[in-house]
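Note that this complex is displayed minus one protein chain, with the remaining chains in position.
Going in written order, the chains are labelled A and B, and every chain counts its residues from 1.
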Amino acid sequence: MNYLYHLYMEFLANYNIPKLFGDITFYILPFCILALALLVVVLALVLIERKLLGWLTQRKGPNRVGLWGVLQTLADAFKLLIKENVTPDKADKFLFNLAPILVFIPAMTVLGIIPYSSEFSFVNTSTNVILYLILVAFPILSIFLGGWASNNKYSLLGGMRAVAQVLSYEIPITFVVLSVVTLASSMNMTGITLAQYSKTGLFGWFCFPCILGFIIMFICILAELNRCPFDLPEAESELICGYNTEYSGMRFALFYLTEYALLFVNAIFLSIMFLGGYLSPFGVYLSNLFCANMHTAQILVYFEQAFWLILKASLIIFVIIWIRATLPRLASFDLLKFSWAILLPLSILNLFAVVIYKFISGGAVCVLS
Amino acid sequence: MTTATTLKLNLGPQHPSTHGVLRLILELDGEKILSCEPDIGYLHRGMEKMAEGLTYIQYLPTVDRIDYLAGCFYSELLCRSVEKAMNVELSERVKTIRVILLELNRIASHLLWIGAFLMDLGAISPFFYAMREREMILRYFEKLTGQRMMYNYFVFGGVRSDIDYLEEIEEIIKILPSKIKDYEKIITDNPIFLRRTKGKGVLEQEVAFNNSITGVNLRASGINYDLRCSDYLYRDFDFSPVVLEGKDSWTRYKARILELKESLKIIGQGLEKLKSNEKFEQNLINPLTVKLPEGEYYNEIEAPRGLASIYIKSTGGDKPYRLKWRTGSYYSVNMLRHLLVGEYLNDAIAIAGSLDIILPEVDK
Partner (left out) sequence: MNLNELKNIIGECNLQGEKICVQHRLHDVIEFVKNNYSYKMLKSITAVDLGDEIELIYNLFSVEDEEDVLLSIKVQNEAESIVDLFESAKADENEIYDMFGIQFIGNEDLKRLYMPENWEGFPLRKDYIQDDTRLAWNDNSDNA
């Protein structure tokens, strides 16, 4: 961050703004930018999903508000904002109101620990992979809380399904993450990203030595996000809308926002784990290739890194939406069986394979220390 | 009996996958269904009571509403009763027209079912694909009859006007087979679809007889009973009823897919007949003076959702003394009571969906 800090201070000095102001704002500003960026990302994601689903199912998707419907989600969000918040009569009012907030906070927080580029990583703890796993699992508890507090049977069933589902799919994820951690010898996302660097570009990525883990993790992420074909907690044709049946207005918007924020975060995490994070797939950054000026190139590289990361995440999100348009929903019993009987053994096998690979390639000392 | 460990769930009447306003009172243990009690009547329009106060021609436009997805079948039944009672013979061309429209209607109905069934299972695309093809048929109906759903096209002794826009039917039967192939590609061998439908909702023959199940659901349980084989309208058509042995939800799906192809075949033959028989003549009965001779008239037809029949008792007046409809869905709904017990909630939705229940037909 030092480089950026100096740039920022220089910029402020030009306008005679005191250094203290710069010292304070430099650490607050990124979070503000991030919060705004997240809103934009979520609104864009919702629009993209609706557009893509429309095209995949022979429709046009939103096309009325704004050019090609780009303002549709904005209009929807505005509508949700001005709607009344209805609390069911016999609901547990405190928990009912608490749940949307509890579901939203972890999803926002988790965005701060992700390295978007080599300089944009706001909270960089040495074991932020663990922190990530905890924060991402947290919204599910709030979903159950909301489902239970709604005093609605559909919501309760949806919440129960969500908990059962996440419990069974968290475990394979953890094993897969462990195998990646073993490969990278690091529990830090920046460390994991850097461990995937190679001159050949994308051939250094962990999705090649750990292809099994990549597939398992992709499936588990679908289940964690309650996405099709694992969308049982909010199965429209069975549970109407699952846990958020009773929510309306802004509270519903928070659930909705969280859902897409988590989709974005999970896709980013998957790209960090297996697709080289913010690394360029060509081994060298295009900015360095095409920009002669060193200073400009250095700044462009940061943006290029973020671009690569978001591009990779977008590809994953596209596949997730594509799957939604294709597959029917799993049966609830199969869902659990699939996790415990297939994914869990495979993920353990994957871990063993990775440890042996690591041992042979001479990194065992690193792991043990 | 509701104990502290069981949950009573009202599935419906406003629920996305009850296809209308069916209400199922379920008792759940976790997600396992302990008992199921269908509650119907939310869409009751008193079709039978209404008939007693209306003349036959006044009643004719309303009967399409008994099953709004396959209205032709019900107007055909009423027309047929009147024609048979008054000894009116239909001309060959009118017969063919009626068969073509009935089968087009059947295809539209089955297509909607395929979409809705897959929607119940959580797949969204097949719904839109099926709707796209159904739209072609509805557009044709709109062009021909002026209506997309309640056609009111059959009249006593004939049809309202000669059939037209035949090139559009030709287009439909040319395009549809490839589209059906597409559905099969995306649905039939999908492993998740197989897991959710194979061996689920097994309908044994004895249970089917006992519950008076007819139509595709019965034929998918291995009983060769298709009323079209003995129907006088279909006498000159060459087709074979779809009989499959699987008894489960998947077989019912497959049977409907195959039935689409059979219907297309019948329509193709009908078009050939129309070409060889250009002369349009009708033996119309003056609708204002329709009076059925005293007696009882019973007619039945193979509707998309099972056997449909009409019973008319006439005392010689211009209004029926008593009119009774028998519809297929009514018995399917009542069978849910047995079929759903012991299943999990999301399987139950799939099984109920596979029976092709439509509520206006149940409530009449």
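Going forward, a residue touches a chain if its C-beta (ideal position, glycine included) is under 8 Å from a C-beta of that chain, and two chains touch if they have at least 3 such contacts.
Small disclaimer: the values here were computed from a predicted structure and weren't measured.
Displayed chains that the missing chain touches over the full complex: B (touch as defined at the top). Of the candidate positions B:9, B:40 or B:69, contact with the hidden chain is made by B:40. The missing chain, though absent from the display, is touched by one residue of B:165, B:209 or B:232; that residue is B:209.
Touching residues on subunit B toward the chain that is not drawn are 40-41, 44, 46, 48-49, 52, 206-207, 209-212, 214, 223, 225, 230, 296, 298, 307, 309, 311, 313, 321-322, 324, 326, 330-331, 334-335, 338, 363.
As a working rule, only the chains that are shown with their structure count from here on.
Averaged Cα coordinates give subunit A a centre that lies 47 Å from the centre of subunit B.
Subunit B makes touch with subunit A in their complex at residues 7, 9, 15-17, 31, 118-125, 127-129, 132, 186, 190, 192-193, 195-196, 344-347, 349.
Only residues 53, 56-59, 153-154, 157, 228-229, 231-232, 235-238, 240, 324-334 of subunit A touch subunit B when the two sit together in their complex.
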